[in-house]
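With one protein chain withheld, the remaining protein chains of the complex are depicted in position.
The block that comes next holds chain A.
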Amino acid sequence: MRRVLLTVLAAALALAGCGAEASGGGKVTVFAAASLTESFTRLGAEFEAAHPGTAVTFNFGSSATLAQQIVQGAPADVFAAASPATMRTVTDASLAGAPVTFARNKLEIAVPAGNPAKVRTPADLAAPGVKVALCAEQVPCGVAAAQALKAAGVRVTPVTLEQDVKATLTKVRLGEVDAALVYRTDVLAAAGEVRGIPFPEADRAVNDYPIAVLDDAPAGDLAKQFVQLVRSPQGKDVLAEAGFEAP
């Protein structure tokens, strides 16, 4: 019995030792809006290539969730949100200084390949029998969707209110809904499976994406360098390719 305990203890210590060693290199932890998944993953790889030995890890999710996690003490270095309101949760808690807007994003109607419900305009979303997925109003894409639909003068009864834009997109990808309002960037990311339909009222609900280095960022300067990369011409190219607009 005692020997077993000792072995377990030794193994645990060895593992702990390994962990400490591995975190010796540079490490940047980026909390980013779900809609940034593709572009930031690419930028992360470019950052790692430019800074050998460093590792960029991402936590993608709804900006509102990420903001709450940061306020609750999650160890983030950089926060990139899909709306100024969610960024404010973090700046209000005095956890980050002046955020800067680095990109803008616009909604499109996403329909599954083949467009089974023949959706062409926002008004079609209100037609009976058309199943629509929207983001919940607690998250940025939901706020934007509500604004855009209001601007279009359409009252839509969705079948589901998803907790982030990627979850909304998934419902279209799987063909479970006939249409959804997601960002242009998400439509591009799912090209082939999903078709995007731009609509003019989307201009009334454009999301600004702010980014900020957290005051207590464990990565320090590395975090600032990552933000610089995002705002550099190189970063702008990646973002533009993903479908973002320059601020």
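Odds and ends about this structure:
By definition in this document, a contact is a pair of C-beta atoms (placed from the backbone, for glycine too) under 8 Å apart; a residue touches a chain by one contact, two chains touch by 3 or more; residues count from 1.
Everything below uses one rule, namely that contacts and distances are computed from a predicted model.
A single chain of the complex does not appear, and UniProt lists its protein name as "Molybdenum transport system permease", one of "NADH-quinone oxidoreductase subunit M", "Helix-turn-helix domain-containing protein", "Molybdenum transport system permease" or "Succinate dehydrogenase hydrophobic membrane anchor subunit".
When you scan A:74, A:161 or A:206 for touch with the missing chain, the hit is A:161.
Here one chain is not drawn; of A:41, A:68 or A:101, the residue touching it is A:68. Against the chain not shown here, chain A presents residues 62, 64-65, 68, 131, 133, 136, 138-139, 158-163, 167, 171, 174-177.
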